[in-house]
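Left out: one protein chain. Kept in place: all the others.
Take a look at subunit A:
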Amino acid sequence: MRYSYQRRTCAIARAKMFPKGTKRKFSDSREEPVAGGEDVNQSSLAAVRMLSSYSLQRQSLLDMSLIKLQLCHMLVEPNLCRSVLIANTVRQIQEEMTQDGTWQIMTQALSAANAAAQCSADRLVATEVLCRQTEAAQGEQVPKPFPVVGSEGCPAEEVLEEEEEAAAAEVGMTMSTVSPQAPTSYLPGTFGMDPCWEEEETGEDDDDDDEEEEEDSEECGSGSEGEERERDSLVEDTRTAEQVFGTFEIKNPAPSPDPALEELFSDVDASYYDLDTVLTGMQSVPKMGPYDLLESLSSHGPSPLSSSTSCRSDLNELDHIMEIIVGS
C-alpha cells in the first residue's frame, strides 16, 4: 500500500538524518530501497554537523510532546489546559528550530523523500496529518499511540504498528512540511479528536463524519472506505483545528442550524437528550448521527430503525452496541 511505503521512506530519511544508532541500525535502513538518493545524503550530512546533545534533547522533547498530543483519549475528554500547554511547547520548539535552521533541514529531507516516493507534499500532509479522524477517513490503519522510545513514563498504549519509531518520525516530518506555509496549522491536528457535531456543515458530510466518529470510538481505524473519503479528508484538513479544539464543545440539546438536524430534533424534547427519545423520533430519517453507527455495528437482530414498536424491544441491543463502542 502506498501509504505505508511513504511512512517507511520517511523513517529512512529520518534515520539517516540522526544516525544515533549503531551500525546495525544503519544497515537495517539500508535494506529498504533508499528513495532519497543523493539529496537525502547531502542534507543528512548537514544535519549531522548540527547535531549536539541540545538538539537531540530538543528533538526528543518535540517527539514526546507530539505523542502526548496524539494519545488516544477514548472515554473522557482530555484536559484542555494540558493540551494547550503541550501545544505551546511544541510551538516554541518549532520556532527555535526554525531560527537555527534545523527545521528547514528536516523539511528538505522530507521533500526529498516525498519526491522520491512520487507523491506530493500536500498529499503527504493530507494523509499523515496527525488528526486521527483524517487518517481514519482514509480507511488506513490508524497508528495507535505508541510509547516514546526510552520513555517509561508514558502510559502503556497498544502498539499496532511495527514501525512505531517511523510513525514518530513521520509525525515530526509532516510538521515540517506544513510549517513553511502555516506554522501553526499542524498543531490542532495533533489532538486527533473526534469531529465536533457542529462541524458537520451539510447533510451529506454527516455520513463521513459519523463514520469517522464510529471508527474513532471503536479504537480502530480499519474500514472499507475508499478514494472518496481520501478526497473528503483533504478538504477537512483546513478545518482540523476547529474540529479538534471544537470537540471540546459539548452540544447542548438545542436546535442546531443544520436543517436536517432541526428536523431530526423537532419533535424531541430538547431539554433531555436521551438516545431512546431520539431513536423513537428518528424512524423517518434514516442516516443521521449514531444511526449509521448502529446500522454498521449491529450484526444480528433487527435494525432499531425498523419500527417504533421494535425500538423498545431493541434497547437491549442498543445497550450491547453501546458497550462495544465504549469498549467496556
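What we mean here is this: a residue touches a chain if its C-beta (ideal position, glycine included) is under 8 Å from a C-beta of that chain, and two chains touch if they have at least 3 such contacts; residues count from 1.
Here, contacts and distances are computed from a predicted model.
Comparing "BHLH domain-containing protein", "Mitogen-activated protein kinase organizer 1", "Serine/threonine-protein phosphatase 2A 55 kDa regulatory subunit B" or "Queuine tRNA-ribosyltransferase accessory subunit 2" against the UniProt entry of the hidden chain yields the protein name "Serine/threonine-protein phosphatase 2A 55 kDa regulatory subunit B". Touching residues on subunit A toward the chain that is not drawn are 57-58, 61, 64, 68, 75-77, 79-82, 84-85, 87-89, 91-93, 148, 151, 153-154, 184-185, 187-188, 194, 196-197, 213, 216-217, 241-242, 244-252, 273, 275, 289-290, 322, 325-326.
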